[in-house]
Structures are given as C-alpha cells and as structure tokens.
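Removed: one protein chain of the complex. Kept in place: all other protein chains.
The first chain written gets the first letter, and so on, giving A and B; residue counts start at 1 in each chain.
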Amino acid sequence: MKLNSVFINATNCITPLGLDVETNIRNISNGVSGIRLHKNQVYAEQPFYASIIEDDLIEEAFSSISASVEYTRLEKMMILALMPVIKKSNPVFDEKTILIVSTTKGNITQLNTISETSVQSADLSLMAKKIASFFGFTTEPVIVSNACVSGILSLAVAKRLIQSEGCNQAFVVAGDEFSKFVLSGFNCFQAVSDEPCQPYSVNRKGVTLGEAAAAACVSANGQNALAEIAGDGAINDANHISGPSRTGEGLFRSVERAMQEAEVKAEEIDYINAHGTATSFNDEMEAIAFNRSRLGNVPLNSLKGYYGHTLGASGLLETVIGIESLNSGKLYSSIGFDEMGLSQPLNIITQNEDKELNYLLKTASGFGGCNTAVLFKKTK
Amino acid sequence: MEAVKQELKEKIISVLNLEDVNPEDIKDTDPLFGAGLGLDSIDALELIVMLDKDYGIKLLDPKEGKAIFESIETMAKYISENRTK
Partner (left out) sequence: MADKNSFIQSWCTIQNNKIDLNGETIFESEPAIGFADFAKAAYRNFGWSYPKFFKMDSLSKLAFIAAELLLKDETSSETENDIALVFSNKSSSMDTDVTFQESIATKENYYPSPAVFVYTLPNICMGEISIRHNLKSENSFFIFEKFNPGFLSNYTDVLLSTNRAEKVLCAWVDFYKETYRANFYLVNSTEGLEHNETTIKTLFNT
C-alpha cells in the first residue's frame, strides 16, 4: 500500500549558538562551539565543560512574547523554539493538529528541593499541556520519552501518524535542560570528558553535556517543504541497558529499514549526521553499524562538538542543522575530532566543504539499547 | 583481612542485588566478573562508588578497577592498604 509522502515544513532551534536557525548556522560555519568551562558549585564541586544557554537570553526573548511568569526555563526554551514554526505554518488547531513533545528529563530541576509539590511540578504531561495551551492546541499532546533518541524518534512518530491519516499536521518540539541530576548521573558512569568532547577520536574520554530546544512542523504538504522524511527505523539492540551492542545490531537494522522504506541504496546517501557522543563504546558501535550498511565512506559528522549532548533535544536539533546542510550543500566540520580512534573507517568531515547533497541520514542511539535512523530527501 | 573479606562478600551481595547468592558461595579467589558472579559494567561502576562510600577510597583512574575487582582477595588487599574509613 502506497503511503502519503511526509515533509518537514518549518524548523527552529534555541541553543547557546543562537535563538534561530540562521544564527546557529553562522556560528557553526565559523567553527564556534557552545561548549565552555564552567565553575559552578550548584552543579558540581569541580569545574566542568558544558554547553549552556545564558539565562538572560532566554528571559529577554521570552518576555518579548509573553509576560507570564508561570513557565519554567525549559518550557520557555521550548515555546521559543516552537513559536516561529507555528507562525510560519499558521495551523488550524483542530482535532487533526497535534503537538509531540520530546524530552528525557523535562522539568527535573524542580526536584532540587524534593517534595510532593516539586514532584508534581516535574510532571511531563503538565509541561506538555502548558506548552500546548500557550499556542491553542485542542488535542492532547503526545510525549515521547525514549532516552537520547527521543528527538529523532518524535519525527518518525509524526511521520507514521500522518501516514496513517490519524493527523494532518504534527508540531514536534524537543528540549532538555542541563542539570545537576544528569551531570551527576553521567559522572558516576565515568562518562563525562574533562575536556570538550572529541567524537570518534582516539583520545575521546566521554560526553560533554548540553541543553537546547528545537522544533519542526511535519505534514503531508510538500509545497515549499524543507525536506521529505523518506524512511525510518527504530530498532532495539536487545543487548544491554546501558552499553550499545558490540555488533551495532539495532542501529544497523534501523538504518537498513530506513533505506529499504525510502528505496535508497547505500551509495545514494550523501551525508550522515550521526550521534557521535564521544564515549568509547558509542562511537565504536556506530563505526561498526555504518560499515555493515556499507556507509563507511559517506561524509559524516557529529554536532556534539558544537552543542554538547543535548539528550532529548539532540535528535531534533541535529536534524534541523542537518537539513540546512542538505539544502545549502554545505557540510560542517565535525569539531572536536582530531585523530581517528575507531576499528573501522568512517569518513569524518574535518573541514567545512561544499557538496551537492540529496539524501541525509540522521541517526541516534540511547540508554536502554534504543536506536533510531531517519532518511531525509531534499525537495527544494 | 578475613573480616574485610567476609564483609565484602556481604556488601557485594547487598549492593549489587545478588538475590540468590550467599556469602559462602563466593570463594576468595573466584573471578567476580565474566563467568563467576556474572557481574557487568554497571556493577563495576557500583563497586567504585562502594569503595568511596564505605571505605573512603576515591579511584581516580577507573581502569585500575579491573585489577582491583578481580576477586574478593584482590579487593580486600586493596582496601586494607588504602582505606581511609
């Protein structure tokens, strides 16, 4: 059965590199990273590297669209991300217009003082409903909380719902905040680098955490679309809850599924925007999985060197930037990478370059053995 | 050191939730990882936390952990030499 094609119609992002896509791209092409050394005992005893948005920028931007004090910092980030996307799309908020919210920890910072009230204020449905009612959605929001694949999985979910004709238009917003909760957690996993992260590098020592919000509009309307969502797969490794499969099984199958659905062969893929968290295991697993799919030669980058690991936002944020590359024909250097440290080859982009691009493969992997791969096709 | 070994066996069972294992089932020189108790990477990280919390030992290089956690014997020796609690 032939299904409708599904498209991305508008995007936006809120990051330390800017509060709109254009500013982010400008900074990325100038090799600017959002990663800084922070000394803040609220988060950790020792100084740490992270990519964090200045509070003042969020407050200032938000106060120009609303005087309300009832939104948390993360909600403001997500509303700011979604605002221009909604304005551009001008939706009718009927029963076929849905909001999909992607996050791993949501308002977890509310738990800094633990109480029943703070637990309630950290509720994810509450957060999603506040965002939905800010814009006037009449449907119940769908929240995707599936570790670090959430942001890209949400796009796959949107596509599947639109193809099933369960909805006409899906607005996807993804966000996660930097927090002591997450920093402590990754630290006790010995997974945080004491230097800015170095994806795929022989001396990589782990992640640098970050925060961001990103948004996209998804529909079956191909007019003036930014890209078509041509295929997707989201397959579990079934191996270990925190370590990825040594054979890259789940990621490999997700990529194969996406290519099969899009009817695209490996040699047609022009660019891979990968997960590349700079942990020893993740990056190695990706090298194995991509080579199994015969993608070892495809120009590839990880954007974690610019943004750090933004968790539930990463899949969508990195897709937003990846689509800009797709349409402009500009590939951006995988900053943080220096010397190859993988058992199989990957074609890491080491300096900005121009290239005609038609197909972008975006992938992500996460705790719980999850993986997601989505293929985007240029429509412009 | 016998007391430390016994204590370690009990602690490992409780901290790592080894429900159907008794202290007497763990021999001093049995490998803890791989075949033995089947401990995995998360267990190794938990043991690093336990060293800090219960014995005041901060393991600066987690790669050292592999040798230290080889068996109850190696753990007990390391703890006896380095504990601050």
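The rule we apply is simple: contacts are C-beta pairs under 8 Å (C-beta built on N, C-alpha and C of every residue); 3 or more make two chains touch, one makes a residue touch a chain.
Quantities reported herein were computed from a predicted structural model and do not represent experimental measurements.
Checked against the hidden chain, the listed residues A:I35, A:I53, A:L80 or A:I108 yield one contact partner: A:I108. When the omitted chain is restored, the residue from A:L57, A:L124 or A:A266 that touches it is A:L124. Checked against the hidden chain, the listed residues A:P47, A:G166, A:G222 or A:P345 yield one contact partner: A:G166. Not every partner is drawn; the one left out touches chain B at residues 16-20, 38, 42-43, 45-46, 49, 52-53. Although one chain is not displayed, chain A still touches it through residues 1, 3, 45, 104-106, 108, 111-112, 114, 119, 122-125, 128-129, 140, 142-147, 153, 157, 160-161, 163-166, 180-181, 184-185, 187-189, 233-242, 249-250, 253, 257, 366-370.
Methods note: only the chains that are shown with their structure count from here on.
A straight line joining the Cα centres of chain A and chain B is 38 Å long. Within the complex, the chain A residues that touch chain B are 188-190, 240-243. Of all residues in chain B, only 40-42, 45, 48-49, 62 touch chain A in the complex they form.
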